[in-house]
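All protein chains of the complex are present and in place, except for one that has been dropped.
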Amino acid sequence: MTTDTARPPASRRIALPRVVQNYGVYAAVLALLAYNAVFTPHFLDGANLRTQLVQAAPIVIVALGMALVIGSEGIDLSVGSVMALAAAIIPLYLGFGVWPAVIMALVAGMAAGLFNGTLVAVVGLQPIVATLALLVAGRGLALVFAGGQLKQLHNPDLLALGDGDLAGVPVIVLAAAALTLVTAVLVGRTTYGRRLVAVGGNRSAAALAGLPVRRILITAYVLCGLFAAVAGVFATARLTASDPSAIGNLAELSAITAVVVGGTPLTGGRIRVLGTVAGALVMQLVRATLIKHDLPDSAAQMTQAAIILLAVYIARERRTR
Amino acid sequence: MIADPIAAPKTVRPGRASRAERLASVSQRHGALTMLVLAVIAASVTFDSFATAENLAGIAIQSSFLAVIALGMTFVIIGGGIDLSVGAVFALAGVLAAFGSRWGPVTALLLPLAAGALIGLVHGVLIARTGLAPFIVTLAGLLAARGLMLALTTEGADTPLVPRGSGFLELGRGVVLGLGVPVWIAIVLSGLGTVLLHRTRYGQFLFAVGGNEDAASLMGVPVARVKITTYALSGLLAALAGTLNAARLGSGVTILGVGMELDVIAAVVIGGTLLVGGAGAVGGTVCGVLILGVIQNVVNQIGTLTSSVQSVVSGAFLVVAVVAQTYLSRAGRAR
Partner (left out) sequence: MSDLAPLLDAGGVTKRFPGVLALDGVDLSLTPGRVHALVGENGAGKSTLIKILSGAYRADAGEIVHDGHPVAFARPLDARAAGISTIYQEVNLIPLMSVARNLFLGREPRRLGLLDLRRMNREAERVLAGYGVHVDVTRPLGTIGLGARQMVALARAVAEDAKLLIMDEPTSSLEPREVETLFSVVASLTAKGMAVLYVSHRLEELYRLCETVTVLRDGRVVHTGPLAGLDRLALVAHMLGRELDQVREEGTTRFGEHRDHTGPPLMRAEGLTKRHVLRGVGLTVRAGEVTGLGGLLGAGRSETAKAIVGALPLDSGTVTVDGRRVRRLSPAAAIRAGMALLPEDRKAEGIVPDLSVRENILLAAMPRVSRFGFVSRKRQDRIVATFMKRLRIKAAGPEQKVGELSGGNQQKVLLARWLCLNPRLLLLDEPTRGIDVGAKAEVQALIDELAADGLAVVLISSDLEELVEGADRIVVLRAGAVVTELEGDDVDEPAVMAALAEAEPWKEDRDDD
């Protein structure tokens, strides 16, 4: 018996061709590159491209993790604070060497993800509220670990992570590329990834098909925390200091923006890994363009706002509810 | 066989009001107050300097700005939405107020209020007419407001000052009967807010929209108008708080308000307002704000700890409050 509530008639929508929805973000990247090639001197120089990639890399990493969570119809507001946590933990273990320190930082990220995932999947909180707690408390926790201070770091191995090269490519860019590959394979080719997308696409169907929905959700948040920690490690290395009050600031906004602009719907069911990377590049290029043309930070913020709205509005047409 | 294209929602099974349900509603209504009372008692017992009139007045004034913003946020959340832009509007308003104070206290007040209301209006219209998620729309608003503020202050470098001796400063620094003017404003607005929420038709409409938007629409509630009004109100109140703050500081500081929306949301949630909408109270929010204020004060009292501990404790409170809310409301719906 379908005696459901009547829905008010849907507002009129302009249909956009699929092509725009699917490939718009790549076109945007190319367009920005082209524009800058013409109007910005020295933009296509090796040094500048390197800078752009290095600056975009941490956001790419965080956004990849965020994409997983958003694909499950959730969200993680705490990634910036997790980055700060990672930054705070590194100096505590640096005495044992760079790798123990990095590992502990990653463990902290995963623990944060476990906390978030449990609140969402077991307790049943809405993801916004669940991750809000860590957002509020996480940075504070990080500052407590750090004794409230910025710590200059001198470990050469750590610093190498920040500005070292491997085969001519900055380590951080390689890491971002590697993680992109890993995420793409995870989402596209592994049982877990396909199940994650299924859970985001139709949770009831997934449950009925016997999928371990809780486990799948928790894992997504753990991975998101892990990726955020990785980004935090790199940010610390680049900064050559552990500064929990500044690292990861507003990272969640940038990550969510990248994911959304890249075409992954907030309603879940579809994860566009390359799109996310492209989304991060778009935001980076927009910022760079504005800076190179001496347009102020204020314009950058407002442009970002407009881009987000536009991207979400375009993406919205896809779903016929 | 023809299938109705619109899937039917699940039928709600009725239950009798069990003890759990009653306990749930009572806790929701008075939980925040209880927490506040306990916190105050614990703090007074532990710290001699806590329960002094001076200290309490200090907590009051610190909390008053947050309280004003949280009032608006309460309305938004009851209506089923969220407003992430309040921190940015707060800062923008401060700058506009300081800027406008050159032309007298009236401009200093009206300029930021108009801006805040306008921003809120835009949010409301976008959310109500295009169906975009409030999260995203107000996120964009946050960026836009901050951008605007930076543009007005040469990328944050300027700090517009309020002319010395301006009447405007009284708004932030005046003291009446031992309490600061902002505190009185917060008290009065909270009272008005309570009346608006529980004693006007608009308030009923708001609860209806947040509780069951489709049903509300069928019952004849002007859903779009309600939403637009609510977001405009939120923007207005955030701007008012920013204005009062500027009056108090004597300048429009640009680095303020970052992350403030989260404290506001935390206060509202701790206060017992459900994030899903449809239920909440101004009194609870006030308690939530005061709890955060007490936490901050206690942390200061200890002295050796930093504001970071404060945020850890706040976050912990938030988790406990929300988890408790969830389990209680589930018990309340016991089958």
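Brief remarks on what is shown
Order as written gives the chain letters A and B; numbering starts at 1 within each chain.
Rule of thumb we're sticking to: a contact is a pair of C-beta atoms (placed from the backbone, for glycine too) under 8 Å apart; a residue touches a chain by one contact, two chains touch by 3 or more.
Predicted model, so just to flag it, every value in this text is computed and none were measured.
Displayed chains that the missing chain touches over the full complex: A, B (touch as defined at the top). In the complete assembly, the contact with the undisplayed chain comes from A:Gly269, out of A:Pro91, A:Gly225 or A:Gly269. Only one of A:Gly148, A:Gly164, A:Gly201 or A:Pro296 touches the chain withheld from this view, namely A:Gly201. Of B:Val188, B:Met219, B:Ile302 or B:Val320, it is B:Met219 that touches the chain left out of the display. Contact with the omitted chain, checked across A:Leu211, A:Leu239 or A:Ile291, is made by A:Leu211.
What chain A contributes to its contact with the hidden chain is residues 1-9, 189-192, 194-195, 197-198, 201-202, 204-212, 269-270. Although one chain is not shown, part of chain B still touches it, namely residues 1-5, 7, 9, 11-18, 21, 25, 195, 198-201, 204-205, 207-208, 211-212, 214-221, 278-279, 332-335.
As a working rule, only the chains that are shown with their structure count from here on.
In whole angstrom, the spacing between the mean C-alpha positions of chain A and chain B is 28. Against chain A, in their complex, chain B makes its touches with residues 4, 6-9, 82, 126, 129-133, 135-137, 139-144, 146-152, 154-156, 212, 214-215, 217-218, 223, 258, 262-263, 265-266, 269, 275-276, 306-316, 318-319, 322-323, 326-327.
Of all the residues in chain A, the ones that touch chain B in their complex are 1-8, 11, 75, 119, 123-126, 128-130, 132-144, 148, 249, 253, 256, 260, 266, 296-306, 308-309, 312-313, 316.
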